[in-house]
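The other protein chains are all here in position, but one chain of the complex has been omitted.
Naming follows writing order (A and B), and every chain is counted from residue 1.
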Amino acid sequence: MATEVLWWIFAVLIVAASAGVVFSRSVIHSAIFFIGSLAGVGAMYAFLNVEFLALVQFLIYAGAVTVLILLALMLTRSGATGSPEKTDGPQKPFAIIVCGTLMGILIAVAVHTTWPGNASDKPTGIAIDAISNRLFLDYGAPFIIASALLLVALVGAIILARQEEGE
Amino acid sequence: MVPLSNYLVLSAIIFALGAYGVLARRNAVLILFGVELMLNAVSLNFVAFAAYLDPNRITGAIFAVFVIIVAAAEVALALAIIIRLFRNRATANVDEVATLKW
Partner (left out) sequence: MGAQQAWLLAAIPAGMFLVLALFGRYLPRKGDFLGVLAIGTSFVLFFFVLHDFLHVGAGNWPITTSIDWSDVGNFHLRQGIYVDPITIVMLGVVTSVGLMVNIFSVGYMRGEARYYWFFAVLQLFVGSMLMLVMADNLLLLYMCWELVGLCSFLLIGFYWEKRSATEAAKKSFITTRIGDVGLLIGIILLWKATGTFNIQDIIHQAQAGHIGHTYLFVSVMCIFLGCMGKSAQVPFHVWLPDAMEGPTPVSALIHAATMVVAGVYLCARLLPLFEIADGALLVVTIVGLVTAVLTGFMALVQTDIKKVLAYSTIGQLGFMFVALGCGRPDVAMFHLMTHAFFKSLLFLGSGSVIHATHHNQEMDKLGGLWKKMPITGTTFLAGCLALAGVIPFAGFWSKDEILHATETWSGGWVFILLSFAAVLTAFYTTRLFIRTFMGEHMDDEVYEHTHESGFTMTFPLIFLGILATVSGFVVWHGVGTALGFPGGITEFIFLHEPERYHFEWALLGASVLIFGIGIFSAAWLYWGNSTEKSTRLAQWNPGLYQLLVHNFYFDDLYQAVIDRGLLGFAFVVAWFDRYVVNDTGIDGSAQATRYSGFIMKYAQSGRVPNYAMGIALGLVGLTIAGLVVRG
């Protein structure tokens, strides 16, 4: 019972934070709301008894990724600090319609479908050794490729963002 | 606890909000926020399915791990590009960098 209430609180939190991300007029405010959204999703993972993922989410997403984005935000500010720059594009009304439709469809499908198997209230726990078994044994190859991908991305990012001589 | 469909509805809402962010924002970094929100929503969806319907072979959770990995790489590169773009054009506004047109 308590967990349920807690769940709803976090759910509202996530939605509010996400709305804040996309509707905020200030870029920095969006970034802060973003952290809130990520943290909320991490909490969701915890509710699903996948603590490992919650940890990963907090560390990498809410931690590293957000910092990276904030860094880039700092570097790409144009004009004097504090002056509001226009953040919303000309497609705003149309986008509201499209995304609203999308949301409506997805919710309708999710609610109306009878999910098979264990669709009861309680999510079963996922042990961490199960995750590690699956990750390193069955999906070992994709894991290694993903790490190679990360390496390439890093190198690429460095090359792209490097300052040339005399720039 | 809560039934599965709750998680699905939640992820749908986050996904839609993220899509709105991609479509209706001008700053490139803000668009990136939208993309990240969408990825998050998708991961949440996968993990919810894995926890409720497939607890033995938790494929969804593994998928979420990979999504996080790839999202991190993608963010790094995207930001590198935006920084480059800013250096060349002194703006991060995507509406102003439309030269590859008819």
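Here is the rule we go by: a residue touches a chain if its C-beta (ideal position, glycine included) is under 8 Å from a C-beta of that chain, and two chains touch if they have at least 3 such contacts.
As the structure is a prediction and not an experimental result, all values here were calculated from the model.
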Not-displayed chain touches, in the whole complex, chains A, B
Residue among A:I32, A:L55 or A:V98 that touches the chain left out of view: A:V98
Where B:V22, B:V47, B:A64 or B:A80 are the choices, the one touching the absent chain is B:V22
Need a quick check: the contact residues on chain A for the chain that isn't drawn. 89, 91, 94-95, 98-99, 101-102, 105, 109
Chain B, residues in touch with the chain not shown (by the definition above): 19, 22-24, 26, 31, 94-95, 98-102
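One rule holds in what follows: only the chains that are shown with their structure count from here on.
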Measure off the straight-line distance from the CA centroid of chain A to the CA centroid of chain B, and report it in whole Å. 6
Given the complex, residues on chain A that touch chain B span 3-4, 7, 11, 14-15, 18-19, 21-22, 27, 30-31, 34, 37-38, 41, 44-45, 47-50, 53, 56-57, 60-61, 64-65, 68-69, 71-73, 75-76, 78, 85-92, 94-96, 98-100, 102-103, 106-107, 110-111, 115-126, 130-131, 134-135, 139, 142, 146-147, 149-150, 152-154, 156-158, 160-161, 167
Chain B residues touching chain A in their complex are 1-10, 12-21, 23-30, 32-34, 36-37, 40, 43-44, 47-48, 50-55, 57-59, 61-62, 64-66, 68-77, 79-84, 86-87, 90-95
